[in-house]
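Missing here: one protein chain of the complex. Every other protein chain is in place.
A, B and C are the chain letters, set down in written order, and residue numbers restart from 1 in every chain.
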């Protein structure tokens, strides 16, 4: 497989990025990594990764992946000084795997097009455990010939890749809509658990019942288990990031003129969770907010 | 199997009740049926069912099942003149399988207890197709010895029975909470489809993507398919009944003092759907309301 | 004025009823009072009122007024044994001044019509201070000739009477819609105060500004002052009663098929306030809930 010779850069070594980098190294890709706080790169360097000093330095290979926390971080790493755009070669590809706004995805696409660089949006579904186990789902969009070159990388990182079109931002919209669906499950489960719990019904038994019947999907199993067991810390994905994402959903809804009442309600609830000190709890803690609203005094929103 | 000799009555021959009656006949239970409009019993009578003239007449065997549309119908059939309570023998069992309020379940339990009659709440999950295929999920609660006598019947009607405790109304609360979860999926899918559809993303492909990843549960497959294809008529379960159920959820939430913001929002949306003429559409038509709110002129809420 | 010779009964001696009774005595109406807990009648008896032992006993004059907390109390006092209906003479009038459901108002109208008794719905706007000062606003509906006979009484109790039609329940609907408007003001003020307060803007100065400009109405002055000063106890009208009323609004909205999203939202918020222990705070404490949602730790919802 000639693609094994792709030189890969990866920018962003949060929990997700670290796991992805380890998998790329495991598949013997030559890998350069960059992170604002270089110490997060130590383990990877010990495993053979090269450490870059700037985003630009990580972008001098065939493919550079960005996996960063938010729009601002991506914008700075890609469009800022010493950023990806300055260094990326004419045939090289920037693969944006972060969850970012539609607007930024469009600006990135335009910036790369302008410079004759290739660009693929490929956000992922999956929490850090899934990233570590190479079980992510990758949603990719971009020029077909470019996306195809990336497929071997996606195979290393995930369990399945969905190619959803030529326009990169479409992949981001699907990712955002998926995160909205997850938050709707969390909030609804939170309300349901609060209701049946108040009546004295066993929460674990209830979870087993619903996931054995109509709701037997990973999203109900994962979040149902966190909520039934009230395990909100440490977070797999924290409430502040969840709030960021739901606001990106609403920004897209605004541009597309689609009123989304449940999404709006959930944004307000995330803000309440964060205002009460729960920003670094798992986003499943929306359910804790329901319990608190219902007067469960013993479960105040202290951080852990 | 001695239980095969149970004499069974079934009150309520809507789409669900008819399918259940056919399955009981198929399993060779001696069956008496009652329906307010007797003509709905014809096919069953041709298959060997006996036709009762009153609910009381249907309740003179070992077990009588009620499968009716709402609280009022159950109340009238059970507690009214010529009702179940008047005729049910001292060892006989009333199995309430309708989706009814917690309050009525408690009143029924009390009325039967008072008369030394046995009572089991056993609401089901599943649409008419599932009832016909004997694939319902039965959620049963009542005295263990009584529930046990009913298990063979539940095996005939469904694919699995969950016994959730001694207090009948607990089963009803679980059923109601489950219906709430379904409505939350419908509304969230409606918002997600409206969003990605407006951006030109193919709805069927999107559905395939989400159900192949985190949302691979029957509830997403069933309702996602109805929404992607905009198939809201004829209804499997109509919006007016859905509205009835979500109000029963809110009534329980009121008594248990659990604020449920998404449930409240969904109740308001059902009322809007009904006020605009969509009461006899499938309850999945909440998604049609989202599309209409977003200005999709071509999809007005005419009845079909 | 021959009407001064009207013999009046008054059932219900809560804060509102007591103030109204005192005003009727002050205007020299012969007055019989009834309250479930007789001790609340003592001061009035000292001022000349006669004490009745049953609602029926209070209903043997020309006019009997009911001013009770909720539907159940009115239903029991009017339609129950030893109730108003049993004793009211053929030309005598029942004036229902409580805030009750449309459904009950219609049942009362029907019950009285059936017995040839006269009935007027005349709910009031105004808190206990207004009742004491005879500054209530009375919204009256019923047969014109009957309403007219009651006008002198309303003049004693309030500052102005609005006659809104022949159908008694119309007055109740107007009253309920008015209470909804009040709750919408409370919630909106709560959100506005939380916002500007968080930015360090002085709350009293802000209140002065808004009530000097577009919002110079009693409802903003009264509730703005309670909220700016965080004075929620003792209540003029408590949150539990407010919740009762907003549910009556939603019940009417349901029957009339008018989705009311803000009313639904406010009902959910009242339930949260009550679940967190705030049921006996003034209903203006909806604003306290906003502050708590925003993380104001020092203002927990302990009762006072």
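The criterion applied here is as follows: a residue touches a chain if its C-beta (ideal position, glycine included) is under 8 Å from a C-beta of that chain, and two chains touch if they have at least 3 such contacts.
Treat the numbers as computed from the prediction; the structure is a model and nothing was measured.
Of the candidate positions A:93, A:226, A:271 or A:291, contact with the hidden chain is made by A:271.
Touching the chain that is not shown, out of C:6, C:139 or C:153: C:139 (per the contact rule at the top).
Residue A:258 is the one among A:174, A:199 or A:258 that touches the chain not shown.
Note on the undisplayed chain: of the listed residues C:94, C:149 or C:170, the one touching it is C:170. In the full complex, chain C contacts the hidden chain through residues 125, 137, 139, 160, 162, 164-165, 170, 173-174, 177-178, 180-182, 184-185, 187-189, 191-192, 194-196, 198-201, 205-206, 209-210, 212-220, 249, 252-253, 256-263, 265, 269, 290, 293-295.
For chain A, the residues touching the absent chain in the complete assembly are 247, 253-254, 257-261, 264-265, 267-269, 271-272, 274-275. Residues 272, 275-277, 293-295 of chain B touch the missing chain (whole complex, contact as defined above).
Going forward, only the chains that are shown with their structure count from here on.
Farthest from chain A, judged by the mean position of CA atoms in each chain, is C.
Chain centres here are Cα averages; for chain A and chain B they lie 38 Å apart. With centres set at the average Cα position, the gap from chain B to chain C is 40 Å.
Centroids built from CA atoms put chain C at 52 Å from chain A. Residues of chain C found to touch two or more other chains are 272, 275.
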